[in-house]
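These notes concern the structure reproduced below.
Yeah, one chain of the complex is gone here, protein chain that is, but the others are all in their spots.
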């Protein structure tokens, strides 16, 4: 889906975070980024805003896969931070829980990859709103 | 409160976002950052992750002002994005809603400053957990 | 605003909880109910579902005051329970944070009245969606 890749490429924040759009299929999107000193919090782990950025974007693009004529914006998003973001890379998997014309309920899980093993570090649920292109 | 400034200075993400710690008093913290192409979303407005980063950090440091012996971590945070982040600068004001030894309920409001006028663009509520230094 | 009172009167749950619609003005609604053994939790305090019912309804009707042609439904709601619901009566004050045609961001605060003194016990933020009558 080229328009998802095009929209992702226009997000300066995704470039700043070193994020990549790894997988796109109907209702599901995967985005990941490295944990670096530039995106860390005060203890050296990945910052909550990095985890949020990946989870929110994966969830939003998952919604966009079902909306060929629109952009989407986040209306609200809740993130549970389950464990510290310790590892080399964070991987966010977003999906649509409930599609709709006026709003879409979405979800994302974020995992930290550490020496080859993955551990869930966050759970997000939120609401995406379609807006005209 | 020097320890708040020291903790803030150790957050690589805050440096990456160009954020500054503007005001610290008991139970209240203000953090701001410019909106730049490096922190924008696909339409050129401030990215939701920038708004989240400022609001979450302002709320967390507001909690930390009441916890002289600890660091804090975000357990969960919900953000309502009320309007697009259009403007030169985003300003987040965090405060403690309900202090506690085991967890603190916090809140933040984020404003976009555009040509001198401020507009609220986000409302956050969340839970901070004290952790040992 | 008669239509708010009419809608409230049709809610069987409000009758079951003994709730009353105490004040209605543009963008603001107050609803209260007694704490009784029939609405308590296992320790004898008011049940979280009672607090939720009052806060969610006050927030929803606050939105409805701004929507003369519609009903509203809750799309999502987050409740922070700040203190146990100890007292004779719970009072919920709902208000609109951000109106909109497609969705409205709302808020409510719930107070417990105990021997004449009020204490905030909950904070809710959520999203209401207008639906046709």
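All chains are identified by letter, namely A, B and C, in their written order; residue positions are counted from 1 within each chain.
Keep this in mind: contacts are C-beta pairs under 8 Å (C-beta built on N, C-alpha and C of every residue); 3 or more make two chains touch, one makes a residue touch a chain.
Fair warning: this is a prediction, and the values are worked out from it, not measured in the lab.
Student: Given that one chain is not shown, which residue among B:56, B:76 or B:109 touches it?
Tutor: Residue touching the chain left out of view: B:76.
Student: In the whole complex, what residues of chain A lie against the chain that is missing from view?
Tutor: The missing chain touches chain A at positions 78, 80, 82-83, 97-98, 105, 107, 123, 125, 127.
Student: Spell out the interface residues on chain C facing the chain that's missing from view.
Tutor: Here the touching residues of chain C are 7-8, 10-13, 15-17, 36-43, 47-50, 52-53, 56-57, 71, 73-81, 84.
Student: Residue by residue, what part of chain B touches the chain that was omitted?
Tutor: 75-76, 78, 102-103, 105, 127, 129
In the analysis below, only the chains that are shown with their structure count from here on.
Student: Do chain B and chain C face each other with the same patch, meaning over half of the contact numbers show up on both, or with different patches?
Tutor: same
Student: Give me the ID of the chain with the smallest distance between its Cα centroid and the all-protein Cα centroid.
Tutor: Answer by centroid distance: B.
Student: Could you put a whole-Å number on the gap between the CA centroids of chain A and chain C?
Tutor: 33
Student: How big is the gap, in whole Å, between where the Cα atoms of chain B centre and where those of chain C centre?
Tutor: It comes to 29 Å between the two C-alpha centres.
Student: Pull out every residue in chain C that's touching 2 or more other chains.
Tutor: In chain C, the residues touching two or more other chains are 78, 105, 127.
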